[in-house]
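Every protein chain of the complex appears in place save one, which is left out.
Moving on, here comes chain A:
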Amino acid sequence: MKYVMLIAVLVAVLTACDDDTKVCDLDTRTEARARFRYLNPNNNNVEKDTAFPKLTLFALGKDSIYAKRPGLTGMQFQLDRLTDSARYYFQTDSAKIADTLTFRYARQPKFISAGCGVVMYFNIDTVFSTTHVVKSVEITSKQVTEENENTIILHF
């Protein structure tokens, strides 16, 4: 009995005294994620994941996020923390015409823990794309948080 009490006291002391501001054990990235799906007309219009030979993505006026990256079946990228919309240059192959992806959303700063501080949550309003290569855009999750769920599916 006395050992149980002693252990309980030690656990209580450790729990009550730990400094939460020193430890960040969460993934603080809040990034949008996209999957690529291709509708195969030669196979009863069955849709499946697809990859591209040279994928390029960057926000207009910014550096590359992906530059001619081969073999990707999806991508993840940050939305603009400073404004309520973001536009991206999206090219599946250097020989193909690029599309422009546009995101409109509301931003919500969120305190997630004493150690990690504040991250930016996004609530997606609309996503649309030019249709040179992309056929359509489907929103699968409106919330972009540190849970890192898939945000959109790009259909080709």
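Note that contacts are C-beta pairs under 8 Å (C-beta built on N, C-alpha and C of every residue); 3 or more make two chains touch, one makes a residue touch a chain; residues count from 1.
To be clear about the criterion, contacts and distances are computed from a predicted model.
> Can you pick, from "Manganese/iron transport system ATP-binding protein", "ECF RNA polymerase sigma factor SigX", "Outer membrane protein beta-barrel domain-containing protein" or "Sugar ABC transporter permease", the UniProt name of the chain not shown?
"Outer membrane protein beta-barrel domain-containing protein"
> Using the definition of touch stated at the top, determine which of A:A32, A:L55, A:M75 or A:M120 touches the missing chain.
Of the listed residues, the one touching the omitted chain is A:M120.
> Decide which residue listed in A:K48, A:K68 or A:R81 touches the omitted chain of the complex.
Counting the whole complex, the residue in contact with the absent chain is A:R81.
> Touching the absent chain: which residues on chain A qualify?
Touching the chain left out of view, chain A contributes residues 1, 4-5, 7-9, 11-13, 15-21, 59, 62-63, 65, 78, 80-82, 108-111, 113-114, 116-120.
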